[in-house]
Each structure stands twice: as C-alpha cells, then as structure tokens.
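With one protein chain removed, the remaining protein chains of the complex are shown where they sit.
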Amino acid sequence: MTAKKTDARLSAKDKKRLASMNPEEIAELKELIEFLKENGIGEFDLERGDLKVRLKFAGAGPQVDPSHLSQLAQFAAAQHAAALQPAVVAHVHPVGAPAHPAAAASSAPETATAAAPIDDEAGLHIVKSPIVGTFYESPSPGSPAFVKPGDMVEVGQVLCIVEAMKLMNEIESDAAGEIVKRFVTSGQPVEYGQKLFAVRPR
Amino acid sequence: MTAKKTDARLSAKDKKRLASMNPEEIAELKELIEFLKENGIGEFDLERGDLKVRLKFAGAGPQVDPSHLSQLAQFAAAQHAAALQPAVVAHVHPVGAPAHPAAAASSAPETATAAAPIDDEAGLHIVKSPIVGTFYESPSPGSPAFVKPGDMVEVGQVLCIVEAMKLMNEIESDAAGEIVKRFVTSGQPVEYGQKLFAVRPR
Amino acid sequence: MFRKVLIANRGEIALRVICACKELGIRTVAVYSEADRNSLHVRFADEAICIGPPRSAESYLHVPAVISAAEIADVDAIHPGYGLLSENANFAEVCRASNIKFIGPPPEVTRLMGEKEKARMAMKKAKVPILPGSEGVIQSEGEALEWAKSVGYPVILKASAGGGGRGMRVIRSKDELPALFQAAQTEAANAFGNGDLYMEKFIEQPRHIEFQVLADQHGNVMSLGERECSIQRRHQKLIEEAPSLQVDGKMREEIGKTIRRCLEQIGYQNAGTIEFLMDEDGKLYFIEMNTRIQVEHPVTEMVTGLDLVKAQLRIAADEKLSDIVTEPVTIRGHAIECRVNAEHPEKFTPSAGRISVFNVPGGNGVRVDTAQYAEGFVPPYYDSLIAKLIVHGKDRSEAMARMQRSLEMFVVEGIHTTIPLHQRIFADAEFREGKFDTKFMERFFEREKARLTGLPD
Partner (left out) sequence: MFRKVLIANRGEIALRVICACKELGIRTVAVYSEADRNSLHVRFADEAICIGPPRSAESYLHVPAVISAAEIADVDAIHPGYGLLSENANFAEVCRASNIKFIGPPPEVTRLMGEKEKARMAMKKAKVPILPGSEGVIQSEGEALEWAKSVGYPVILKASAGGGGRGMRVIRSKDELPALFQAAQTEAANAFGNGDLYMEKFIEQPRHIEFQVLADQHGNVMSLGERECSIQRRHQKLIEEAPSLQVDGKMREEIGKTIRRCLEQIGYQNAGTIEFLMDEDGKLYFIEMNTRIQVEHPVTEMVTGLDLVKAQLRIAADEKLSDIVTEPVTIRGHAIECRVNAEHPEKFTPSAGRISVFNVPGGNGVRVDTAQYAEGFVPPYYDSLIAKLIVHGKDRSEAMARMQRSLEMFVVEGIHTTIPLHQRIFADAEFREGKFDTKFMERFFEREKARLTGLPD
C-alpha cells in the first residue's frame, strides 16, 4: 500500500498564491488560528526560507510524540485527537482521598514529561515525586508543614514526605528559591512524576 | 476521549513566523484550506526549493466530489493513501485475458470518475464503459475495428461493443472529435466506469 | 470444490464469505459499487470488479451487472450473502441459465417460500405448527364468534384487502367482538373499498425464535438448534442469542425432527432459517422461512463449533452433509450477538461518514465480524450495519458479562453507532433476566423515558 506520487504541476495562479509571502499584521494571526481550529486543522507548519507548508487535519492525526506536541502547542492550539489515548491518563482516586488536581481540574493529560502550561509556570522549577506513595506536608499529624507558598527554600531542604511501603521518604528540594505553589494536598496519593511544588528559582 | 487542548500562547518567534504573512496571503491560505477541506484532504505539504508536494486524503475516496477531484488533480498529484485501501482497486484478470492497463501498468487507483493524469489527457474527453462486460473493437471477429486512433467521430457513432450476458451492447461516442487513444484491447474484460477511449473534442 | 466464487454482496457478509472461501482454498471475486471502492471486501478478495454507481439498484441489485462480472471473471459459483439478491428467485434462475452455481436453494424453493400463503400451506402439510387463521373470509359476527371460540382468545381481525393496521382489531373476549367486528369491517370498507375480514390467533407477547437448518443436495436435512431474536426495534433485530432460554433439549429435538421432515418433503437445499413466534405458553407457530444465510448466523456457529458459510459452499459443491458435519451437533455454552449500526443511539438517524478511530475488542470468547477499519468510510447508500459483535461464554451470565466488557472496549469515533444503546440494554434488568418478547424494545424505551422524566418505573 504505497502512496502514489506524481510530479506536481502548479498553475501560475497557484504559484503566486503560495510563493511570495511577506511580513505584516499580527492581528490576523488569531483569526488564522481560529480559522485553523474551526476547520479542525491539527497541524500547520509554515517555513519561510524556501517556503514550506505543512497542513494536517486533526482527524487524520497520528499520535504526536510529546516533543512535537509542545512545539505544536506553542505554534497553534493543537487539537490533539490521537486515536486511543486515554482522556485522563493518571486517574488515581482511592476511596476517601481527594482526586489529584489533574483529574479534578481538567481532562487534560497530566504527564510527568509534558511541558507545563506556559502561562502558569514559565520560568518555574517543578519538583516532582520520585516515587509512588502518599504525600504528607508535615513530619507528623498536627505539626506544621515543612514549607508553604511564599517560603524561601534551599537545595536539599526537605519539602514534604512521600510515604511508600510504610517508609517515610523525605523529598528534598532540587532548586533554591521561593515556593510559589503546592500542587497536592496532605494525605493525597501521588504517582511517579507527579508535580508536587513549583519553585521560582532565585 | 476528548482531544487535548492546550491554550495557544505564541512565542515571539512563532508570532514572527506567522506574522510574515500579509492579510492577502492569509486570505489566500484560508481559501486554500477551504479548498482542501472541500476535497477531504487530510494532509498537505508543499515545499518550494525544488518543488515537492505531498497530499493525503483524510479518509475514503467516496466523499470526494469528482468535479473537485479534477481541479485538485490540476493543483497537485493526488496521493491517495487511506489506511487500508487496496493497492490495486480494479484487478480483473480472468484466465487467458490480458490484464487491463490500469492493473498492468501501475498500482494507481483507476476510477470511473477520477481525472486522468493531466500531462496525458488534458483537454481530452474520456469515453467510459457504462457496463461490466467484454470489450470488442469490431462488430465480428476478423472484421475491421469500428474506430482507430486518428479517426474523427461524431456524437452517437458506435465506437465498440461491450458484451454482457451474451448481449452485444454498442457503445456510442458522447463527444465529437478525434480518437486519440484506446485504453483497452479487444476481448478484454472491462468493469463499470473503465476508460475505453480518449477523444480530442473538435 | 469450486475453483472460483463471486460474492454478490458488500460489507461484513462479503468479507465473511471471502474468509470461508480462503479457508477452503477457493479464489474469490468481489464486486463493488463506486461507493465501496475502498472497502475491505475489495481489498481482501483475489479479484474485484466495479459493477456500477453507488445506488444498489444500479450495482449490487443490478442482475446483468453481477452476471456479467461473474462471466468475465469466469467463476463457478455466486454466493449472494444476505439481503440484496439472496432471495431473488429470478437471479437464481439467471445464474442457472448462465451455468453458474447459485449458492442457495433452487429458485423453485425460494419462490415457494417467498409466497407467504404457499409457504404456510407447505409447512402445515408437513405438520409444522402454524399460527391458526380462518380459512378465507369471515362472513359474519356469528362466524367470527365461532372461530374465535375454536382457537381461544385473543384473536385478531385483519382486512383481506389491506395492510398497515387499517381494518385491524385485537379482540380479547367474546363480549368485545361484535362492536370491534363492525368497526373493522367499516374501516376496511372505507380504506380499501372492500370490507372482507379474516381472523388469526393473536399472541400478546410473542418471542421470535428461529431454527437454523442445513440441507445437502442428496436429500439430507439437519437442524442446528434455535436462536432467540426477540430484541427488535421496528422489526429490525438488534440482539440475537443461542440457545434460547425457552427451548429445552426435548423441544429442540422435536422441532428439529418436524423441520427435517418438512424440508425433506419440500426438497430444500443449502442453509435456511425457519422463523417461529412463541406464545406465552411456549408453543411455537411458523411464520416464514428465510432461504439464505442470516445476519445472526454466528451465534449458532459459536455454540455448535460449525462454520455455516463453509457448509453452504461445500453443500453447493455437492458434498454430503454427513461429510460436512461429522460429529453429532451439541450446544456448548451460550452466545450473544449485538448488531452495531452506524446510527445515532437514541434518535436512530443514520450516521454515514469517516471513521476516525476503530478499536475492536478481542480476547477470550469474543468475535467481531466487520468490514470496517480506522480511516474507513461508511457510505450513506446501504444498510447501517457496520459490525457484529459476538461473544461466547459458558452460560448466559458469562456471555452477558463478556458482552458488556466488549462493548466498553469497542471504540468507534467519527460516526455515531448503536454501541451505547446496547450498553443500555445490557444494563436492563428485564433483559438480563431473559424476560422479553418482541415488544421488549417498546417497553424499554418507555422505561427510559419514564426514568428521564422522573416518573415511577
């Protein structure tokens, strides 16, 4: 099942249409993106050098690997409809424990490796859970939290505990700076690679 | 399985990339997208350097309006590679009969409605078989052919016979002009919509 | 055995026949309309011939096109599948005239079974129970009362000239009869210009139960047990099962014996199905015979371990039934089929278009018959069946659990399908208990509506 490839002949008009594209107008961009979105374009590339256009409708979309995905996300609102990917890839909901933010807040895949939303976390360092377990903010019930948003932390400073197999594992900060966000609540189960804290590096 | 949607934030670089299109060009791009959409194109690539075009239909052929298809054929060569499409869609090879040109010559889909390669047949009228059967060039074995390339024909003039269920069906020309090509050989089975003759209209 | 067979059909049944041919070493020829150019039956056949434009009447139903294709491809036989030309006696006759074996019964038998009254008479003669009906027109109230008494209430009055419910009355007691008789007569006279009425026994809650048979060309007939097909919407089957919970071994054997006798008398050949209505007391009444393979044949295959389409081919090639079915037929476990249609699961509007995601379930006891695929297209011209999901379990309970997990894992995107409808049915208590009849779906939709509007169930 190889694809047929025939030499393309472009009419003069087509050549004109696609050839000489010159700089202008930012306002048009959003409209273009809206238009792409409306039309279910999943991918759109354009290079100027010697002009390269690539266009792909979302439905025709093969799985896009994460590195592409982040590029794509920056380029335009990617409508990512890869065939059988789970809507929520991490969905840990033990009875009695609150669902973790990714599952609770949206249906966007929360991945360990995927780029974080740029608007929230640009320039922030994310501390992730190196193990599966239960998150605790403080060394023992009732005692104060190791850290809270607004605190300044050093590299190696204990931020929290993740309990796994009855062992209390102290999670240390791998960056120095200000804690700007905690992603999980005490007692909540966390999986490998799950985001715990955002740190604004000093 | 909802599609992942990431907020589109354009980096300065991306803005510049897109900004290098003027409104007119964007309008043209929109027109192109409309065109692709109408024709169910799922992917479209174009490079200028040494001109490269890649085109992929979103799904099955039937949704493509034949009239647009011929336009498209002029625009670029159709690459028709939906997942499980047969490499050879028409492959009639009864024992003892020569394979018909489409199957013998290439693996290109031979469709009743698809436009013929432009370089060969631009401006030509194609007479197609209205029925399934066996093609005969002459009224009886040994007698001369109804027509041969180079002959001028009138509308309604008998071009050949297609035998179906022991009935000899005379196929008349639906165009007046010069026979420039016969696609099949006498005694060859033909399917519905198969090309029989090319006529250069007067 | 045949060297080469043309399959005069499309969709999943065309592919099903191609599979059977491949397993028997027979070359296959697909025919297709322009709308089916990218179908899997075209892809997997050894040869494929375009026979016309999308409209069935000009392609799949166009006898000269099909026969011409068979001639130029030089096939020995034609398998008609179901629907389309499969019960067209004229087509079978043209095949015979063209020296092409039609894989099915001879045209005479198809014709006999196609004429409802003749078929009833043939069955009656062979002592197959048929739904009691008056012999000809009921002339008067008095005659009606007498006839109703002889078969017992309820009975139904029907207009001899008519159809579509006009002139039709269900009568549940002798007190109601006089008034309803008058009303029906007047209505029939007004509607059809003819007030003649006849009467039939009426079954309030009929089940649709059918028996699968195979008959060779040497006079041998075999009954392969029954299928339960009561889950229907507007006379379209949605879910079929084998065996029926209502049929025990003794009944299966008795009916089987009667059917065998009857079909031997008729001279039946190849695969066929005898359809019955079952009344509330478990009595069966013949309705009609289908002289072809059925959509729902896989449930019988699952519980018997046989291959009915291969059997059809071998019978048509003049093999003896005793060489095809070499061991006594036994029923193992329970099988259920769901018809997956390209339809909106609530509004039932057809849903043609491109399939973007198509993940078929697999694993233990799961069979899928389909000609669809990811990136495939469902054309708007043909019936909406895109896949049959069949499961087999050691009992009905296991089969139901298996169906539920298979429905959950059957992912189709880009078009609507009836998968969600099946999921709702399999969650229904009445369905799960096997307490249903052909009016189940009406009640099911009413229950759903009641639940939605907050009314008591």
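Observations on the model:
The letters A, B and C name the chains in turn, as written, and every chain counts its residues from 1.
Just so we're on the same page, contacts are C-beta pairs under 8 Å (C-beta built on N, C-alpha and C of every residue); 3 or more make two chains touch, one makes a residue touch a chain.
Everything quoted here is computed from the prediction, not taken from an experiment.
Taking the complete complex into account, C:Glu408 is the one of C:Glu108, C:Glu146 or C:Glu408 that touches the chain left out.
When the omitted chain is restored, the residue from C:Asn90, C:Ser322 or C:Asn359 that touches it is C:Asn359.
For the chain left out of this panel, the touching residue among A:Leu124, A:Ala145, A:Ala164 or A:Val180 is A:Ala164.
In the full complex, chain A touches the hidden chain at residues 1, 61-63, 65, 82-86, 89-95, 97, 109, 111-113, 131-134, 164-165, 167, 189-194. Where chain C meets the missing chain, the touching residues are 15-16, 19-20, 22-25, 40, 44, 298, 301, 305-307, 309, 326, 332-333, 357-360, 362-370, 373-375, 394, 398, 401-402, 404-405, 408-409.
Please note the rule applied: only the chains that are shown with their structure count from here on.
Between the Cα centres of chain B and chain C there is a gap of 40 Å.
Contacts with at least two other chains are made by residues 1, 58-59, 84-86, 109 of chain B.
Residue positions of chain C touching 2 or more other chains: 354, 357, 374-375, 411.
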